[in-house]
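The other protein chains are all here in position, but one chain of the complex has been omitted.
Chain naming follows the written order as A, B, C and D, and within any one chain the residues start at number 1.
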Amino acid sequence: MTVGAWICLLSPLAGALLITLAGTRISRRTAGYLSTGSVAVAFGGAITSFIGLLGKNGEERDHVSTAWTWLSGGSYRSGFEILVDPLSVMMMLIVSGVGFLIVAYSIGYMDGDKEERRYFAYMALFVFSMLLLVQGGNFLLLLAGWGMVGLSSYLLIGFWHERPSAIAGAKKAFVMNAIGDATMALAFFLIILYTGTLSFDHVFNIVQNGDSGISNSTPINLIALGLLGGAVAKSAQLPLQTWLPDAMEGPTPVSALIHAATMVTAGVYLIVRTHVIFEAAPKVEELAAGLGAGTLLLAGLIALVQTDIKRVIAYSTMSQIGYMFLGVGLGAYANGMFHLMTHAFFKALLFMAAGLVIHALHGEQDIRRMGGLRTLMPRTYLAFLVGGLALVGIFPFSGFFSKDSILAAAMDHGWYGYVLWVAGLAGAFLTGIYTARLFFLVFWGEPSAFVQEHFHKPKRDVVGISLAAPVAALAVLAAIAGWIQFAPLWHPIETWLQTVAEPLVSPAGWQEAVSSVLAVVLGAAGIGVAWLLYGARTRRVPRLAFAQRTLEHKFWFDELYDALFYRPSIRIARGLGRFVENPLIFGSGRELGQETRALGGLLGRAQTGLLRTYALAIASSVAVLALVFVVVR
Amino acid sequence: MIVATVGNVLVWAVWVGAGFACLASAVAVVSFRNPFYSALALIGNLGSLAVLYLLLSSDFVAAAQVLVYAGAVMVMFLFVIAYVGPRMDTPWAGGPGWQSVAAVLAGAALLVEIIVVIGLKAGGRLAHSAAVGDAFGSPRDIGRLFLTDHLLAFEITSIVLLIAAIGGVILGAHSRQPADEVPSL
Amino acid sequence: MTTLLIVVPLAAALVLWLLPLDRVSAAALALLAALAEVGLWIQLLIRFDWNERGLQFEQRRSWFSDLHVSYHVGVYAFSVWLIGLAVVVMAATIAYAVWVGRERARMYFGLMLFLTGAIVGVFAAQDLLLFYAFFEAMLIPLYVLVGVWGGPARMGATLKFVIYTMAGSLLMLASVIVYGLSQGTFDLVDIGASSSDWVFLGFVAAFAIKAPLFPFHGWLRDAYTESSPEVAAVLSGVVSKAAAYGFLRIAIAKFPGPTEDFRTPILVLAAVGLVYGSLLAFRAPDLRGVIAYSSLAQMGLITLGLFAANDLGFDGSVLQMVNHGLISATLFLLAGMVERRATTGELGRLGGMARGRPLLATVLMTTGIIALAVPFSTAFAGEFLILAGVFQQGWGWAVVGAAAIVLAAMYILRVISAVLHREPGTAVTDAALDLRPAELGIVVPLVACLLALSAWPAAISGHAFSRDEATRSVSQEFR
Amino acid sequence: MIHRPHVDWFALAPSNVLLVASALALLSAVLVPRGSRKPTAAALTAVGYAIAFGFAVALYVRSAHGHGVVADAIRRDRWAELAQMILAGTGLLATGISYRERSRSDHVAEYYSLLAAAGAGMIFFVASNNLMTLFLALEWFSLCLYILCAIDRERLGGLEAALKYLIIGGFGSAVLLFGSALVYGATGQLDFAGIAASGRDNDALLVFGLAMLIAGLAFKASAAPFHMWTPDVYEGAPTPVTAFMSAATKTAALVVTFRLLVTAFPQQAYLWTVAVAVIAVASLTIGNLAALVQRNVKRMLAYSSISHAGFMLIAVAANSALGGRALLYYLIPYSAGSLGAFAVVAARERELGVPVTIENMAGFGWERPLLGASMWAFLLGMAGFPLTGGFIGKFYVLAAAYRHGWTWLVVVGVIATLVSLYYYLGVVRAMFMRRTEDLQLAPVGGSPPTDSLLQGAVLVCLVVTVGSFFAVQPLIDLAKHAASSLPFLQ
Partner (left out) sequence: MLGPSVAWYLSVSAFLFGVGALGVLLRRNPLIVLLSLEIMLNGANLALIAFSRHQGQGDGQIFALAVMAVAASEVVVGLGLIVAMNRKRITLDVDRLNTLRG
């Protein structure tokens, strides 16, 4: 089955290279097919390895396959190796599966763009990177994939590179992720320092046995913090969340794939993967949960006032990932992963549905200019509805199962858990509001003037199909995928992940029930509120100027970071240039030279050209020399 | 005994005379404004030096001094001075003042140092010199030295003189052709 | 073998100078010689025995016996890689010069080949005086290459460059004399370790200026921006590595005591240079300025790794030397190509070159991405090892390094987007074509090397030093 | 009965041959018609130098054990012979350089005759073994040089230089003479060995005389602070003569200084080593700093020659066999470089017809590739870059200083070299990096006929300069044997 995994990993890379090298020799459409095909192959590979694992019982579902020694220094080595175990296979399935649908969708969505080939190459590259991330057999390769997905997300966000905003968003995303990479790298240095290796099982064993002093509070906490830094950067959690909304400058499928389904959830995967370390540093783990809770509230609030259809969904992504962090932070790994999966389905669905809307409206994204699309594009309306309900967590849609189990888990974690639990419920309420707001604004009411003049229906050609089919597929998934695990009754995912990540919490049935009911109720309440405000328009939206502005400025995080980091570094650079580089570094040499020349000039003037001067020089030096000799002798 | 003392006094007297003549003429040479007089003073200087040489019982050198130097060389000097004309226009001395001062200082320093050094020795070995026979400094003696120990020196001297002659010809002679023609060396 | 590597380019240079060839044949001959050099190096690579420890392909003839100076050359494992870097980069730069068509071809190519020989000599010399001779010999052609074929302010630049470097080298000469005479031999293999701080500092001064390290980089900006792109490529790509090599081969290997004593100050300089260079690169107004300061930063990083003085650091540094050599050479050549199209390197007047120029965009993007050490690139591998190594000297260093790497991301992205993205700049017309096939032929090999290394950085980092025991000090490592 | 001493004609052969050549050249001034006067005289001189060189080599081979000859007036040993080789070679090249010199003088034959005579004098000088021969030989070649400076009476610069040189030279030799007198007085000996034998080391007269001797010789070697005549004379004299002086005079003076100090004043080493070291430092400092600001190339080279004197005096100050080796080795590339550099200047002078300044070297390197490249090599050699013998020379000198325990001297030398780079490279810069268009004046009468003799000489200098870097071993062996014939204490 490792073979399947290798195929899964490499075929997207092959696709990317093929498209790059082929260049203009192949048509844009072919490029699309190539990339889709390669991802499909990857999915196939994932399935084979999944089946392969199914054939084994719990303990033997852990296979490492090394291709060659990738990096070695001193006695340290790490190979180019992949790890096939339940967790990675699950991620492989999600990534390649959802990836396949979205790439297929792109064929239609990106149709007619000048640089489609580049786009599909990038997409394939991203899928490869994501698979590298989840399959990487050691920390180093994990970090490699980590950086690669950051890179490809940079490339894709900035895909329309004439747009300054796109480039800016791309840069922002990359730099913030680079910060995360840096903290992770530092954590790895610590690991190397203490263990001399970066392969998962060695490190985990050492941590669990607690020898070599790594488990002392300081190093282990620092390591966990470093990892957490990477996780929050990648998953757009507090305090490194600001890049995600700007990332919406990229094409919509990109947002669906990278900034909803796969990459942004890598943080969750990381925590689950390295849960041993986090469990050794419980404080940090709780911090992760706390950050998750904070983010889900923050994002939910901001989402209330966003007017860009994609940004609303982006913020909802942030808050949903907040749930996942909450879950895994409390040790409910299976639940976190479960929500990751369902979220991948319904969030990708939402994005692609939004994509259809945007596509139909010639790239318009402002929801205030939309409305009444229900009649014009009923299927999209349905899809969006499914996605929305799943997002809010209404029974029986997938969100319900995964999200509520996380809340239940929170209840089983002492007072701290309860705090988070409350936050989660509040989040559910907010989710209801903003999702429904978006829904009503876009689809209900009468078609706005803008819509009437710009709307055009997709035709039933390849484009239409490639746009429609994936959405349909995802809608189905979003609707039913939740049934895979129904928390107290049956939990295959938990058992599947048992060997990799033993959950720390096991909520009782009543906790499940309570939180489920409350969550659904609150979600419904949120929808109701939204209906009052936007659907039926019986109430006017309450105006709280300050709150409004705060939310619209996203709690001034961008401004804060600008003032704290960006501007100072610019100013320092300028200052160095003006006060150090030019005067000291360049000046010094020049002045020294001038001084020396001046001395030379002096000597030149002593050379009067007069005989007597020369004779005098001789006579006096003779006198001195002789005197010295006679005295010293 | 008495003869000795008398002779001693006599020699002293001659020495004093010659010595002072020598010094005075030297000062005169460097201080006269007119080179002509300086040249004449130098002749006097050379003469008095010859006397000192005699006192140092080096007769041949004294003779050479008078003949070669005071005779030939100075005559040439006078000729040139006459040829050039008694250029009065050159100022006595000049250049920046501090240089003159420094010059005087340097010269004085040299002088004093040498005399001090000699004084240092005078107490010691310089006091009594080796006794020499009549042959010392005689032409025969000199000739022998010239032909034995210092054969080469003798030869070189002649070479130097020859070269000087050539130089005199080259520099002093009238140019043999009009200046416009430009051959390359 | 080693001698051959040194002599071939020198001989070619002589031929160029002596025979009255026309421009075309001169260029052809030069290119041929450069490629032959690469071929020779590949031979070396193949025939080098990686399990064997110590010096290989050794050759030794007495130069003058009374002071025990000899012509002694040979290659260690890591020298192989540095020589490879040198010959490959020189080949690329010469090819570039051929493509651009420098006037006074015979002189120009002769000098380039001469330079090649000198650099290879530096990496192969196993005798102090010989090393010094080659080290200086590099300067002679560089002086003229910068001064004659450079930009408007070339004269000041070249003079500054030479005076600066000579200031260091002459101190090194003093050190060479003192060291060699006090040890009774000048042979780098036989000569014993010394504990003299002053001698050590003499060497360090030379290398610190050549590299350059932080306060000694006064010559850097002018030399890199005024010289022609290919010469700048050689300067930052290869010549600076000679300095790093010197650190490793002499300063650290032969002066274990002083290395311990002066580690902290040198590490401080390196770290400061790393951050300082990155910041200034972020501020630099033109393409080459950015690359210049980035290479200041990179040399700081390499020095960090070297003076971490542990195996991680050494392996990382050697790897990073090759990486940075290839990267900065490629970047400078690309900068040259961009400047040829836009007639300027000012970032303000560039932009939007990606549109309709896919090849340029792809190559520049790829190189840039590797340059900013995105994980899974060879540069990342090198920096990872270096920082992991220096981390063991103290956490602070690695933190600084990591911060600087984030800065690196910032300035490289700035360059990439300033050149490729946004609306076309004032200097970018439609006359500015995409890369021509010839230009591709020049840069793609370099990029290919980088990608190959990204797939297998251990090729270098695992084969830089003989590996039979992890020694703390390199000096045993060489034996 | 006078029994004349046995005269070792073989030992005298080099200088005698040159004297004969000189005499014949002189005769040709009157016997040969003007048209063929120059070729004859030049050929005679050249042949003379060539034969002298041959004799010097033969002597070097044949005098493994140095001994005094002709009543110990001169010494026949390898020290002298190697120096004579250098001198003869220098003279030969100088003849070649002189051949096409433009001059309004009609004393062509005399010029060559004097050139030969000067060479003879120097060759004799380096062998001299007592104070008298030393003084006389010094005057011998000095007079020749005075006249050579003024050989072209139409050039005021030449006359001025000559008179300055004469007067200051006279002053210097007077000092030297008085010094010899004092030494003679203190020891009663004129020949070096005798002085060493009978001189007590703390004798006031003796050390005083020593001081004056050092001054007189340092004057000839144009070491600071006795150097001030050098730039003026070098600038004023005809360039070929300058070339000859810069190479030959220095060689002779330094070789003799070393021999005198080592042979005659071993007990006073504690005095003169320091003194020479100080003079060396002064020369390095003054020479280099003053050269920085020169625009006239000849003048700049003059100052640089002062600094080189400083370098070689470091070797002298080392007072060791290694020092002697260093000195003799250093002299070979230095002479070649200096001759060559001045030769190139002469060539430029001839095509421009004006004094050569750094400005009007512009573009020269590209117009005359051979000369340009050679000039480059010479300058690099003087700056002590590798691939030229200058590098090895400096290396040896500094090594000698270090062996003597004078690390500070090493540092000084190194710094001096750094300063010197500035002006040497300045010339290279002018030649290669400035375009000819920057040059205001046009060459007179287009480019003169290519001067094959001068170019040949330059080529030889180039070969020596570069070759001495590779063929260190043989040269060092020569120098080693030569130095071994001096009685060093260690």
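The working rule: a contact is a pair of C-beta atoms (placed from the backbone, for glycine too) under 8 Å apart; a residue touches a chain by one contact, two chains touch by 3 or more.
These numbers were taken from a predicted model, which means no experiment stands behind them.
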Note: the excluded chain touches shown chains A, B, D
Contact with the hidden chain only, please: which subunit D residues? 131-132, 135-136, 139, 143, 146-147, 150, 153-154, 156-157, 159-164, 166-167, 170-171, 173-174, 177-178, 180-182, 184-185, 188, 190, 231-233, 235-236, 294, 299
Counting contacts across the full complex, list the positions on subunit B that touch the omitted chain. 4, 7-8, 11-12, 14-15, 19, 22-23, 26-27, 29-30, 32, 35, 38-39, 42, 45-46, 49, 52-53, 55-58, 60-61, 64-65, 68-69, 72-73, 76-77, 80-81, 83-84, 87, 89-95, 100, 103-104, 106-108, 110-111, 114-115, 118-119, 121-122, 126-132, 136-137, 141-142, 145-146, 149-150, 153-154, 156-157, 160-161, 163-165, 167-168, 170-172
What residue numbers in subunit A mark contact with the hidden partner chain? 604-605, 607-612, 615-616, 619
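Everything that follows uses one rule, which is that only the chains that are shown with their structure count from here on.
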Sort out for me whether A-D or A-B is joined by the greater number of C-beta contact pairs. A-D
Between subunit B and subunit C, what is the separation of their C-alpha centroids in Å? 71
Where subunit A and subunit D are represented by their mean Cα positions, the distance between them in whole Å: 78
Subunit B to subunit D, mean C-alpha position gap in Å, rounds to 31
Multi-chain contact residues (two or more partners), subunit D: 204, 208, 422
Pull out every residue in subunit A that's touching 2 or more other chains. 593, 613, 615, 619, 622, 626, 630
Contact residues on subunit D for subunit A in the complex? 164, 167-168, 171-172, 175, 201-204, 207-208, 210-212, 214-215, 219, 225-226, 228-229, 231-232, 268, 271, 275, 286, 289-294, 419, 422
Along subunit A, where are the residues that touch subunit B in the complex? 608, 610, 612-613, 615-616, 619-620, 622-623, 626-627, 630
Residues of subunit D touching subunit B in their complex? 2-5, 7, 19, 26, 34, 38, 70-71, 73-74, 98, 100-108, 110-111, 113-114, 117, 121, 124, 132-133, 136-137, 139-140, 143-144, 146-147, 150-154, 182, 186, 204-205, 208, 238
